[in-house]
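Removed: one protein chain of the complex. Kept in place: all other protein chains.
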Amino acid sequence: MQNTLVEQNSPPVDLKPRMSLAWVGKAFLIALSLLIVYLLGTNLAKNPSLFANIILSGLQMGFVYAMIALGYTMVYGIVKLINFAHGDVFMVGAFVSYYLVYRFNFQNWPALFFPDMPPMVVVVIGTISVIIIAMIVCVLLATTIERVAYKPLRNAPRIAALITAIGVSFFLEFFGALNFVFSPRFIPYTRPFEVVAWYIDGSGIHSIVAGTQPPANAITFSNIFLIIMIVSILVQIFLQFLVKQTKMGIAMRAVSYDKPTARLMGINVDQVISFTFAIGAAFAGLGGVLYAIAYSSINTQMGILPGLKAFVAAVLGGIGSIPGAFVGALIMGQAEALTMGFISTPMRDAVAFAILIIVLLVRPTGIFGEPENEKA
Amino acid sequence: MMTPVNPSTPVLEVTGLAKIFGGLRAVSDFNMTIQKGELVGLIGPNGAGKTTAFNMITGLYFPTHGEIKFEGTSVVGLQPHEITRMGIGRTFQNIRLFSNLSVLDNVRIAYHFHSGYSLTDGILRNANYSKNERELTEKTQDFLSIFHLNKFEGEIAKNLPYGQQRRLEIARALACNPHLLLLDEPAAGMNPKEITELMDLIHFIREKFDLTILLIEHQMRLVMDICEKITVLDFGEVIARGTPVEIQNNPKVVEAYLGKGAANVA
Partner (left out) sequence: MELGFLIGSVVKIGAILAYLYGLLWVLGHKKLWVKIVGVVAAFAIVQLAFTITIGDSTILNEFDSGLVFQAASMTMIALGLNLIYGFNGQFSLGQWGFYGIGAYTAADITFRWINGDSRGLLVVGIGSILGAVMILGIQKWLSRLRGVPVLSAFTFYLFGSVLVGAVAVVIGNALNPAISPLLGSAYEPGPLSQGIWLQIVYFLAIIFAGVFAGEVSFLFGLPVLSLGSDYFGIATLGFTIIVNTLMLNSDTILPFPEMKGGRGMIGIPKLTTWFWAFFFMLMVIIIMRNVIHSSTGRTILAVREDETAAKAMGIDLASTKLLTFVIGSFFAGIGGGVYAHYIGFLSPGTFDFLAGFNPLIIVVFGGLGSMTGTIAASFGWIFFLEGLLRVLLGQMGPDAPTWRFVLYPIVLLLLMLIRPQGLLGTVEWGFLKAPFVRPRENQHTASDVVEG
């Protein structure tokens, strides 16, 4: 009751550390960010259209990362586990779609039953059904992993669960690399539909005719970019709705705050955890198919680095926060594309992890995360 | 860095201490002065901020406001290990032993900062290491036998009976050679016989090690029996202080524990 009155009573004691050297670290960070801004600025001035193209390719990557990062952030938010196998679920999604498209030509199934259907509609329905099947396979895989490997370890130390996750991830990669499964090679991916690209220059939007080069100052983009962008944003909106509006979403939030209490409130905690894994896996599968369509080469180890970068994106945005994962993923995509464009291609992985380390140092809770209350 | 302590300087002087977690005021305007040799109790209902106050004194939490002076020196902003080395030892509400290590090692760890040899001596296993390590071990064994723990010395700490674990935790805190000992609910989970033993133990260590003791406790029998002065916290604020008899008759305290209305009955 009198809590608010206390402030005036207590003597104003200066609690600043006596020899504050905090400015040194801050100055260092400011100098670093000024350097980055300077580098970006000069490159922008030098060649604006190249810069814009790089930004677009970064956006495309960022939207794919966003779909993977959502799974990481939700699973971490609920069971505090870095689900290493998530990147491999992404890989499995890509491979399922590869087999459906390449072996069975599955994207043409509507044409078999409805020969009169216009080809455009056939492709759209066919591709969507390929994606849905890939998502279902991923969901089954992820829930199986959760049951078999993670559930028995729910009360074990967190590191035991993390090592298990690493083990599962390895198993999927190397089992997939066996010759009778997926084989260890890089496989060219057959797209279920044709790529159409456009370019924008001073005179408007033009489509690029196959075999020709767009003019030097044009900004190019493709239908795949548009699809990835739209799908990723839709996924984001859907998840926001799921978490904020539905009963399941409320249960998820309750479980992430306090598992024992949630259980006492009559929430089936195991079911909620399985559901979280399933949702994450579905979107990882979706991301896997779109990634494969966009970059048209797949391999059993393709999921590792995108998976890790998506995790970094989730940490950057504030782990446990869905909009955070989205924003973090877009930033990661930009950082990667800009590094590839202006520094060197191989350094992109290094930059991703440098970002992680800096974020953890400066603001460990990420952009959208709330500072944690310490409690011993 | 420590100047000789003037006997009139209070061992602990806390002024205007406050801690705010997010919007929650765990402790506000907490004042307390403890003179050398006193045995002071800190009581209050659950969630009153007693442990938070302890954590601020020992440096685990950084206070939002206020000043903490230990033997005349401010300890605010110091790391917990620096505060321990200045002479504040503590135990924890839920026993925090090094549970997979032996009883002997638990106490030897507490002796670390006056072990007398460096890591280099340890790596080279030179004469300095052998001498000091032997002395350290013997000192620890003597120390354990004071607490009647010597027969358990090779035992893994988590395998000890509950009462012995409490005893070991107190022994370990004392091995840091504190001038001020903070006990956080030492009697939690003990039966009446064990509480009697604990009270004897507290009296004994106080004499033997020339200690000043501040303890948090819910067991009123223990607090009323052994404390000379008692401070009562409720909702983060001091609502009463005085001798056990004064506290027992203070209507505000009764109200805090039993709710409004009960004061009139009492």
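Labels for the chains are A and B, by order of writing; each one numbers its residues from 1.
We adopt the following convention: a contact is a pair of C-beta atoms (placed from the backbone, for glycine too) under 8 Å apart; a residue touches a chain by one contact, two chains touch by 3 or more.
Just so we're clear, the structure is a prediction, and the values are computed from it rather than from any experiment.
In terms of the touch definition stated at the top, the absent chain reaches A, B within the entire complex. Within the set B:F98, B:F209 or B:Y257, the residue that contacts the chain not displayed is B:F98. When the missing chain is restored to the complex, the residue among B:I20, B:I109 or B:A188 that touches it is B:I109.
Touch with the chain omitted from the figure is made, among A:P115, A:G202 or A:P346, by A:P346. From the set A:M117, A:V269 or A:L360, the residue in touch with the chain omitted from the display is A:L360, counting the whole complex. Residues of chain A in contact with the chain left out of this view: 17-29, 82, 149, 152-153, 156-160, 162-164, 166-171, 173-175, 177-180, 184, 301, 304, 308, 311-312, 315, 344, 346-347, 349-350, 352-354, 356-357, 360-362, 364, 376. With the whole complex as reference, residues 58-60, 77-81, 84-85, 89-90, 92, 96-101, 104-105, 108-113, 115, 117, 119, 121-125, 129, 133, 136-138, 141-142, 145-148, 150-151, 153-154, 172-173, 176, 197, 200-201, 203-204, 208 of chain B touch the missing chain.
Please note the rule applied: only the chains that are shown with their structure count from here on.
Annotation: 48 Å between the Cα-based centres of chain A and chain B.
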